[in-house]
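Structure below; questions to follow.
The other protein chains are all here in position, but one chain of the complex has been omitted.
Moving on, here comes subunit A:
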Amino acid sequence: MIEKDEIVWDQDGQIKVLTFDLSGETFALEANMVCEILDIQSETLVPGSAAIAGSVINFRGSVIPVADLHLAFGFDAQSVTQDSRFIVIELEHNNEACVIGLKADKVHEVTTIDHRTTEAAPRIGTRWRQDFIRCLAKRNNDLIVVPNLPRIFNICGHIQAGTQH
């Protein structure tokens, strides 16, 4: 199956991204898929849903799912701090446009990633599933992870019958 998981670089081989923290690692999302950054508000748990999207929130009068990427990358769920935010993104899921809130421990900034500084996820040496990562970008001495959201939601987003929180 062909998935829309390729990064669309501009003609200079660059792309604008929003960087944020999950359990101390820096992650990045294409800036053009981000709608808004929200302060943390109380979530409503949805019994019977997949763990990765286990709750919903009110976003401007519509009810949107909240996804927790911590679980996809094997981190422990983090407690809410002053810096916690929801990043509201728009994404295609099950062939329909879907607005999703992503939990982030801290949101940094919009920055530019250059194609030449990136490399594919190595086969070994990471504790994460290789197909969950589009690429790794080097910046200063830091490593930025660009996650493959459609892939993550396809694998983890299914409702597992019988599993509940």
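Keep this in mind: a contact is a pair of C-beta atoms (placed from the backbone, for glycine too) under 8 Å apart; a residue touches a chain by one contact, two chains touch by 3 or more; residues count from 1.
Here is the rule we use: contacts and distances are computed from a predicted model.
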Omitted chain, identified by the protein name its UniProt record gives, among "NADH dehydrogenase subunit L", "Chemotaxis protein CheA", "Cytochrome bc1 complex cytochrome b subunit" or "Peptide ABC transporter": "Chemotaxis protein CheA"
Sole residue of A:19, A:49, A:118 or A:148 that reaches the chain not shown, by the stated touch rule: A:49
Positions on subunit A contacted by the hidden chain, ascending: 41-42, 44-50, 53, 56-58, 61-65, 67, 93-94, 96, 98-100, 153, 157, 159, 164-165
